[in-house]
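Heads up: the structure comes next, in structure tokens.
With one protein chain removed, the remaining protein chains of the complex are shown where they sit.
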Amino acid sequence: MISLTVNGTEHRVDVSSDMRLLWVLRDILGLTGTKFGCGMSLCGACTVHLDGEPVRSCVMPVSLAAGKKITTIEGLSTDGSHPLQQAWIDHQVPQCGYCQTGMIMSAVALLKKKPRPTEADINEAVTNICRCGTYARIRAAIHTAARKVTGG
Amino acid sequence: MAKARIKVPEVVKRGTVFEVRLLIRHPMETGFRYDNVGQQIPKNIVHTVRCVYNGAEVFHAKLFPGIAANPYFSFFTTAEVSGELECVWTDDAGVTTSERVGLTVSE
Amino acid sequence: MKQIVNISRRSFLLRSAVVGGGLLLEVTLPKSSVAEAEQASAQAETSPEVTAWVLIRPDDTIIIRVARVEMGQGSFTGLPMLVAEELGCDWSKVRAEYASTSEHLRRNRIFQTMLTGGSRSIRDSQEYLRTAGAAARLMLTTAAARRWGVPGTECVAENSLITHTPTQRQVSFGVVAAEAATLDIPENPPLKDPADWTLLGQPAQRFDIPDKVTGKTAFAIDTRLPGMVYAAIAQCPVFGGSLKSADAKKIADMRGVVKLVPLEDAVVVVARESWWNAQQALRALPIEWDFGEHSQVSSDSILEFLREGIQLEKAPVSRQQGDIDSAFSSAATTIEADYYAPYLEHATMEPQNCTVLYTDQRVEVWAPAQNSEATAAVTAETADVPVSRVEVHKVHLGGGFGRRGMHIEFVRQAVRVAKTMPGTPVQLIWSREEDIQHGRYRPVALVRMRAALDAAGEPTAWTVRQAEQSIFSEVRPHLIRDGVDIVGVRTFADAPYAFPNMHMEYAMRNTHVPPGPWRAVAHTHNPFFRESFIDELAHAAGQDPYQFRRTLLQTPQASKDLAILDAVAEAAGWDSPLPEGVHRGIAVQDSYGSYTAAVIEAAVNGEGELTIHRVVIGIDCGSVANPDSVRAQLEGSVVYGLTAALYGEITIKEGRVEQSNFHDYRMMRIAEMPTVEVILKPTGGFWGGAGEPGMAPLAPALCNAIFAATGKRIRSLPLKNHDVRPA
Partner (left out) sequence: MMYARPSRLSRRHVLVGLLGSLGGLLVPLRKARSAGALPEKLVPLIREATGGVTPQVGRVTLTLPTLAESGHSVRLRVRVESPMTPQAYVKRIHIFSEKNPRPVIARFSLGPRAGRAEVHTRIRLAGTQQVVAVAIMNDGTAWMARAEVVVTAAACVEGS
């Protein structure tokens, strides 16, 4: 049994310790907002927060997440009211939308560290892949959310 | 690989109608397809199928390229006496092939 | 354990059956369905179906059905806009809902087609959807007029309210919807003049976006059913090979393993609890393949094969005009060049997957497929059941790009597995490696072009020899005419340029690598070839590449190409000075009924590092439903198209694909995103596509900019293989 705290709720899961966190979230806990894209930490569709740090859950053994605070897109807000989610809607960012939950989780982690990120900060922090090519709007949405939150 | 498969019931009661299933292995080249280098593949289809039951024709089909590759047919005939069912087919290359199956008719 | 179970469509199907026919139900329905039908009947009372496309509730909520699938292009919103414009409803009360595939089939294909592809969703359905909206509006105003006992012509509908003009009496759509639903559907209701549109042509917020930012959107891969098991698949690495054996005993004791299902060319491991278990077991499974006859094929051998096609003395003719021989013999300058483009894989972010529940009564399917009728057909054929027993659950797709239109083998595989376990839902997921190594690839192509210029630098002749794999010779042989793949020759055979003499030939060269329609199909590599070569001619003639194109586009047939070229050149400031080291390239192309052009500004430094500063891309797609969606499609095309130009390459070694994941099949990321300016120039009077046309001008505009910057002419893609240090 492994104890996990996901979005503030404690879960005890009976899985092998090397099972990747992504699959525990998706298949055991039914939290399907976190996506499988590559399985090799390359695309970022599976991004969640571990004690506030963005991690690629597709390569993270669940045992390493035990005892830490895990936040998934479902834990960001219950109603899409997080400033980044709002900015994502305002800028009509998603196309197919499959990568966007991971994108948002990367952006949330960025804004925590750098409330007014530069272009270079965004380039460094948001390395997720979007095949629909929504990057320009992602960039704009991050700046909008940053301005709103920091009151600028 | 067998050139064809004929399926009939193991034993049929005399006077009953039974199903014959015939599967022929043949590409049924339509003449509309192209090979890897864009050359049209010549038409070669099975154009005629006949089935003879103890010498009497019980099924005859004239076929065109609209029949799928590995032509399959199922049809019916009436059991009379034990003997042999023979299917014969000919393709555009002039090749005639046949396949037989024994048939046991009970009283 | 939390279960997220997709809502069953069963009640929805019955709902439409009982409209106007409640009496018959009691005697006809099987007993088990009566309770459900009663419940559905209650719903039907509250959601009358005015037409198949429009349901209106008493609270004035309007439900507009969508037959095509949302895969990012925005048609889940754009299609309802077409209906709503003519319906005269309050857009804020409109909700979109997928039209059920089984209901569609039972009702004689009432929703026309469910295919999503070819940049066709809006342009092919705009007329019947606008007509459907207008018909529903007439039925609503007629119902209101009857209620008031006044002529229908005195009633108008706007903002979901019907007004009797002389008396100013009003009634809302929701109040008269049930009556309207009993009326006959008018056949040719008048449509609005586009000048009077209030919704179409205005940017609208997309219906699907709010749930996509919270993770609530359930893609096919997110289907969760009680008791579901997971399946992982390994397909024979060499195309055309087959499975010899797989030793199930070796994985029998691994966690969760339920069974192994061998297929002709693949093996599937089924496991409980998680796809992780299935995939781990699959990795541990000893598999023996029969690689078949193609295990020696390589990218080099394929290139040799294409060269043979170039060197053939003659090949089937795709275009002939004038006399090229005399034009070449009197030419002052002759230019000849060979161009090459590699295989490309789609790499949809949502990998191929399919969930199937097979029972004796019916087969339910959740799949990320671009045509739900095809999903139903494949399911019925594979499960060997009548299509009336198949229920396809429609879901948004995590990308499509042509990968999942004609080729939905993952559905066939999942049905095969599920049929071995009746009553147990099975979710098959391909790993990213399977996705990249078992795609349906954009075909390889090698093209030789020659052109003649006279002493004044005027182009007099153009020849093209394409040696190319045909996408359609196997799957749609009727698209091959006299040896010419009529799709593969587009861009050349229909080029708008006014060369007085032209001769074009097509040498089909099909390999064992499975080809497929990749976003924009022929209109990705062919525009790269053509528009780069035109650039070569301009330079050979000593002319400005933009002006050179203008000269060749002075015919009535080319007027829209010319107009969009001019619009983009103007927006980009073609003649304005650029910062030191920055250079421009330009290209134009019509495709999918639309006209696009692009100007790209790029710089190459001494180390050969390329920076793309600015992309100006313009489109004339005639008419526009949701301009923000068209804009987004062009922005997205820039990324998809430039990713291919910069990095995109699938290579073959020992008969198999060498790339396997995003580390060796690289994608553009946000750091590489240039500034993009989208110019929308809809000139009206026609409807063109938007999802694919933006792809065409990108690679050539970029390579033409690189030539301007470095003097190096890029004749093969991707750019990562080239040293672009200035000569």
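Order as written gives the chain letters A, B and C; numbering starts at 1 within each chain.
The working rule: contacts are C-beta pairs under 8 Å (C-beta built on N, C-alpha and C of every residue); 3 or more make two chains touch, one makes a residue touch a chain.
Just so it is clear, the model here is predicted, and its values are computed rather than measured.
Trainee: When the whole complex is taken into account, which chains on show are touched by the absent chain?
Mentor: Touch partners of the hidden chain, whole complex considered, are B, C.
Trainee: Of the residues C:L183, C:A248 or C:L303, which one touches the chain left out of the display?
Mentor: Answer from the full complex: C:L183 touches the omitted chain.
Trainee: Among C:G402, C:P443 or C:G655, exactly one should touch the missing chain; which is it?
Mentor: Only one of C:G402, C:P443 or C:G655 touches the chain omitted from view, namely C:G402.
Trainee: Considering the whole complex, which of C:V69, C:L115 or C:M349 touches the chain not shown?
Mentor: The single option touching the absent chain is C:L115.
Trainee: Residues of chain B in contact with the chain that isn't shown?
Mentor: Chain B touches the missing chain through residues 17, 30, 32, 53, 56-69, 71-78.
Trainee: Considering the whole complex, not just the chains shown, which residues of chain C touch the missing one?
Mentor: These residues touch the chain not displayed: 13-14, 16-17, 19-21, 24-25, 28-30, 33, 105-110, 115, 117-120, 138, 142, 152, 183-187, 371, 373-374, 376-378, 380-381, 386-388, 402, 405-406, 471-472, 475-479, 487, 517, 519, 521, 591-593, 692.
Definition applied: only the chains that are shown with their structure count from here on.
Trainee: Could you give the separation in Å between the centres of chain A and chain C, each centre being the mean of its C-alpha atoms?
Mentor: 27
Trainee: What's the distance between the Cα centroids of chain A and chain B, rounded to whole Å?
Mentor: Roughly 62 Å, centre to centre.
Trainee: Cα centroid separation between chain B and chain C, in whole Å?
Mentor: Going by mean C-alpha positions, chain B sits 43 Å from chain C.
Trainee: By the touch rule stated above, which residues of chain B touch at least two different other chains?
Mentor: none
Trainee: Send over the residues of chain C in touch with two or more other chains.
Mentor: none
Trainee: Under the definition above, what is the set of chain A residues touching chain C in their complex?
Mentor: Touch residues, chain A against chain C: 15-16, 19-20, 23-24, 26-40, 42-43, 45, 72-74, 76-77, 79-80, 85, 88-89, 92-101, 104, 122-124, 126-139.
Trainee: Give every residue of chain B touching chain C within the complex, in rising order.
Mentor: 30, 32-40
Trainee: For a test of understanding, state which residues of chain C touch chain B in their complex under the given definition.
Mentor: 308-309, 315-316, 470, 473, 477-478, 480, 483, 506-511
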